[in-house]
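For reference, the structure discussed in these notes is given below.
Every protein chain but one is kept in place in this view of the complex.
First chain written, first letter: the chains are A and B, and each begins at residue 1.
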Amino acid sequence: MLRSTLLLALGLATIGATATRADEFTKTDIERYQKEFDLVAAKGRELWTSGALGTNGVACAQCHPNAANTHPETYPKFQKQLGKVAQLFEMVNWCIRNPLQGANLAPDDPRMTALVSYITFERRGVKLAPGQH
Amino acid sequence: MAVRKRAATMLAAMLSLSNAGFANVGFAGVAVAEPLGLPPVPIPPDNPQSSDKIALGNRLFHDLRFSSDGAVACATCHKDDHAFTDSPLRTSEGIRASDGIGKKTGTRNAPTIINSAYFTTLFWDGRSASLEDQSQHPFLNPVEMGLATHEPILAIARTDPFYVELFKKAFGKTGDGVTMEEVKKAIAAYERTIVSADSPFDHWRFGHQENAISEAAKRGFEVFVGQGRCVSCHVIEQDQALFTDNRFHNIGVGINRAQFDVPRLSAEFLTAKAKGADVDKAVLTDPKTSELGRFAVTDQFDVIGAFKTPTLRNVAVTAPYMHDGSLRTLKDVVKHYNNGGRSEGDPAQVNDYLSGGIRPLNLTEQQMDDLVAFMETLTTPAYFGAKTR
Partner (left out) sequence: MSEFVTRRSVLAGAGAGAALTTLPISMVTLAFGGEREDFTFTYISDAHIQQIKGASFVRNWDQGLKRAVAEANLVRPESDFVIFGGDLAQLGKREELDHGAEMLSKLKGRLHAVMGEHDYYLDLGDYWSKLYGPHYYSFDHKGVHFVVLNSILTSEQWTFHRWPTAEQRMLEMAGLDNPNGSPFMVGDKQRKWLANDLAKLDKKTPLVVFSHSPLQKIYKGWNFWTDDAEEVQALLAPFDSVNVIYGHVHQIQYNQIGNISFNSVMATAWPWPYPQSYAQAESHLPVLTIPMNRADPFFERDATGWQLIDMGSGRVTARYQLWDNDQRTVAFDHKAGHPVDVAYQEPTQRRLPQNQY
């Protein structure tokens, strides 16, 4: 028992010795990861203008061109229409349910992820201001 | 005396909710801490509370002598044991009709005094900016107390020994120094003590007591803040719930049936107003004018057929509903909203001036029942026994 443990420890130490540290990534990795995000944000843009999120053909872009006036940098914040402090995805769902007359998306639904990616992308560079009305 | 009995009842009720979080409750119902779920009562700087004022206001509120036939007080339509309404009457009834048969009827449903201290305007159409201002008008309205002037009130206030003593203690005024200003302030001070929250809903939401309300009511709450879209006007916030936004909305009650008359009505009303007609009298005595809502007060198209959002606290015991008392039950109310602002008997098309917040909701029968169950949790225990049926 002791011998096999020692062998295991030695084996692991050997593996450890060859190179891998913490979160290792290269410039190519970064570019690739960024592209992954860009793809999802592009998908979000597509959904934004599609009119397919609800049941009446209205698109987010009709009231929010370039995702203007969505203010992702202010969330979480007290949202009057929800009666509580809420996160961005909850307000996105409010819009899907109300002006778009559709149904909620789960917070981790790929479409919600895409929408939030697009919204925040269009608002990049703006300082965080959580709680701001 | 009535005042002590009132205070004792309120005190008992408040103390019976042991974890209500009250600091100290003074005599005559002067609650120092606000009940769970409500913010502090707004008190105007020129009318601070005092137990003398409150006792005075209480008596004035209940005094039948301030009417042309000696039979009507504020409490006639705002009855203490009817949750301060005249349920189940649809519209208020005032002095005896001049032919002696029956009472004069108004056009509007007497709203509850409970929590009226939180309104920024009073009356269904907001024509008074304060409780003080509101209190003077029913005395002079032909379908309420029917007095020609306030003089009879002052005559009594300046001579009745009870009033003489209390006006002196409350305001330091005697004789002709006692004016309607003091009367109004006293009535308002009393009304500011008629405040209630601590309902099962408050204990569930703000007191974090999971079992305070039923599962149906919890589902109903989700409808209230979700598909029912109630929360934007009947405001609930993170740590308090006024259940009113203090704004005016046309939700299609009454106005739907009058919609084709609006052009003529509005023109006629404005002509009359220009000639000096009194808005207070017009809206309470003429049902068609009443339907114009806040338009009669501000002359603005935006508020044609618009009425103030009432609080939903104690709504289960303040039937019937709406400014004209036309909806008998909470289920009827929910159906009206579910239909996008119309009820049975209304024309097929909703009126053109409908608030932008009103639309068909597509609630299921279950959701509607749950919503009613939720609203029934908004009653303060002190009013559970209100005789409103």
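Definition applied: contacts are C-beta pairs under 8 Å (C-beta built on N, C-alpha and C of every residue); 3 or more make two chains touch, one makes a residue touch a chain.
For clarity, every value in this text was computed on a predicted model and none was experimentally measured.
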> Hey, which of B:Ala217, B:Ile236 or B:Leu354 is the one touching the hidden chain?
Replying inline: B:Leu354
>> One chain isn't shown here. Among B:Lys184, B:Arg229 or B:Arg342, which residue touches it?
In response: B:Arg229
>> Tell me which stretches of chain A touch the chain missing from the display.
In response: 49, 55-58, 61-66, 68-69, 80-81, 95, 98-99, 122-126, 133
>> List every residue of chain B that touches the chain not included in the displayed model.
In response: 229, 232, 262-263, 266-267, 270, 273-274, 298-303, 352-357, 359
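We adopt the following convention: only the chains that are shown with their structure count from here on.
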>> If we count contacts the way the header does, which residues on chain B are in touch with chain A in the complex?
In response: 225-227, 229, 231-232, 235-238
> chain B touches which residues of chain A in the complex?
Replying inline: 78, 80-85, 97-98
